[in-house]
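Excluded from the complex is one protein chain; the other protein chains are retained at their positions.
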Amino acid sequence: MSGQYHRPHRWAWWTERPGYMRFMIRELTSVFMAGYLVVFVMTLARLGAGEAAFGEWIAAMGSPGWMAAHVVALAAAVWHAVTFFGAVPQAMPVFLGEKRLSGPVSQIVMGYGPWLTVSAVIVWWVLR
Amino acid sequence: MSAGGGGGAGGGAQKGGGSARPSGEAFWWALFSAGGVMAALFVPAFVIVTGFLLPAGDEMVAAERAAAFAQAAGWWPVKVALLGVITLSLFHCMHRIRHLLMDVGMRRYAGALKLPCYGGALALSGWAAWVLWGI
Partner (left out) sequence: MSENATITLELFRYHPETDSEPRYQSYEVPYDEDWVVLDAINWIKDHVDGTVTHRWSCRMGVCGSCGMMVNGEPKLTCAAFLKDYYPRPVRVDPLVNFPVERDLVVSMDGFMDKLEAVKPYIIRDDVNDTSQGEYRQTPAELARYKQFSMCINCMLCYAACPVVGHEEEFLGPAALALGHRYNKDSRDQGQSERLEVMLSSEAMWGCTFVGECTVVCPKHVDPAGAIQQAKAVGAQEFFKRFVMPKGAGS
């Protein structure tokens, strides 16, 4: 045991590899999504407060500041979905006998497909 | 070669003194995992609707879209689903934030971080439930 050299802790480890930076960006999506979820519940609260209150709130959401915030939130949410469903083949391998379902197929069947379907239905409901 | 218990006695190098019960982390991870699916499936579309579709357009269009949104949010099955999505997504986010903080140097506060993170997610979920009840 004597004489072993212990290298110093690397507190800024996340700057060391591009993969670590990608990890940090993926994890930070949760901060923006949490922020958006609070805004989302506030939106629902305004809806519960009546038509006038809701209308006012929605009008305020049209301001450039709120638009910018929503652009960031959308980017974070989309990146979360892309990385989350991107990990499906690793985290949930599907075997058909000896064969493992290929990565892209399982991503589409168990991730991107349902995601786009759900998104389309929600958007259609509001736009219809 | 060894019977069930034999290996355990011989393998003296167990790290972390494995307890017989899985640690509570399993529970938080399950919420995190389910919440990750919910957030990925629903949150991008929610942002598009409340951040862009509702505020955009002239008054007529805005009123129609607001009505569609209100109609959906007024249905009980939708309310229950929304509460599920919001709650699980919040637990997902707060679990990630907790582990992010641990990974960037707050590991020694791993236990202490549980209260603000999971407590915060629970409190926000309670607020969401109350809000949805009132619609």
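Each chain carries a letter (A and B) given by its place in the written order, and its residues are counted from 1.
FYI, contacts are C-beta pairs under 8 Å (C-beta built on N, C-alpha and C of every residue); 3 or more make two chains touch, one makes a residue touch a chain.
Computed from a prediction, not measured in an experiment: that's the story for all the values here.
**Q** The chain left out here touches which displayed chains?
**A** Looking at the entire complex, the absent chain's contacts are A, B.
**Q** Among A:14, A:112 or A:125, which one touches the chain that has been omitted from the display?
**A** Candidates A:14, A:112 or A:125; residue touching the omitted chain: A:14.
**Q** Residues on chain A that touch the omitted chain in the whole complex?
**A** Its contact residues with the unshown chain are 2-7, 9-10, 13-14, 16-17, 19-20, 23, 27, 87, 89-93, 95, 97-100.
**Q** Mind pulling the chain B residues that touch the left-out chain?
**A** With respect to the unshown chain, the touching residues of chain B are 1-5, 7-8, 11, 13-23, 25-27, 29-30, 33, 99-100, 102-103, 105, 107, 110.
In this section, only the chains that are shown with their structure count from here on.
**Q** Give every residue of chain A touching chain B within the complex, in rising order.
**A** Touch residues, chain A against chain B: 11, 14, 24, 27-28, 30-31, 33-34, 36-41, 43-45, 47-48, 54-55, 58-59, 61-62, 66-67, 69-71, 73-74, 77-78, 80-81, 84-85, 111, 114-115, 118-119, 122-123, 125-128.
**Q** For the complex, give me every residue of chain B touching chain A.
**A** 36-37, 39-56, 62, 65-66, 68-70, 72-73, 82, 86, 89-90, 92-94, 96-97, 99-100, 103-105, 124, 127-128, 131-132, 134-135
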